[in-house]
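Sharing a structure here in structure tokens format.
Every protein chain but one is kept in place in this view of the complex.
Right, subunit A next:
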Amino acid sequence: MSTFAPPVQRLITELGKLPGIGGRTAQRLAFHLLRASEEDALALADAIREVKSRIGLCEVCFNLADGPRCRICSDERRDAAVVCVVEEPSDIIPIERTHEFHGRYHVLGGALSPIDGVDPEDLRIAELYRRVTGEPEEGRDPIREVVLATNPTTTGEATALHIAEQLREKAPQVTVTRLASGLPVGADLEYADELTLGRALAGRRALS
């Protein structure tokens, strides 16, 4: 039998369902909310309710959107001929922070992992092919480059290789690129792993 009143226990249970939150942290957060002012606590509840009722997926790229299209797909200044493919909506944020990419995105919703039962049909890969091979929107250039920005993990690499192979057949005119692999700025060579350093060497560039 719980030592807490049922509403408090319910709050602890719900908070405990969040990723990375264990029983004790859930309990601490629940007591924090109980101590907080009613205004602050209800603001959190309203924010959760609003995000669940208003946020959906962009009909073009499957990024999070508060309308039919996300802000990036609605932005006329973005280059619609270059599409960057990412695993999750959260992967768009670090790419946007670089200010180096001015194209649009396509969110797959995960990465291929046949061992875990994640096959191409479970991701938005068919939608990507339709987007690349379909007619461009009026007044826009057709897609000329697809940047594969899946994570440099085993599943991310497998996803990139699969898409690259399919695009080579379905849209041979489109250039398929992959994010470069290399050393993080500020890191020591001494601590670099062999795979990353090997790829950094293979992809070295001439200094002009």
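The working rule: contacts are C-beta pairs under 8 Å (C-beta built on N, C-alpha and C of every residue); 3 or more make two chains touch, one makes a residue touch a chain; residues count from 1.
The definition used in the following text is that contacts and distances are computed from a predicted model.
The UniProt record for the undisplayed chain lists the protein name "DNA repair protein RecO", from the options "Heme exporter protein B", "Dihydroorotase", "DNA repair protein RecO" or "Electron transfer flavoprotein alpha subunit apoprotein". Listed residues A:11, A:30 or A:148: the one in touch with the omitted chain is A:148. Looking at A:83, A:107 or A:160, the residue that reaches the missing chain in the full complex is A:160.
Touch with the hidden chain on the side of subunit A covers residues 19-20, 113-115, 145, 148, 152-154, 157-158, 160-162, 164-165, 168, 175-178, 184, 186-187, 191-196, 198-199.
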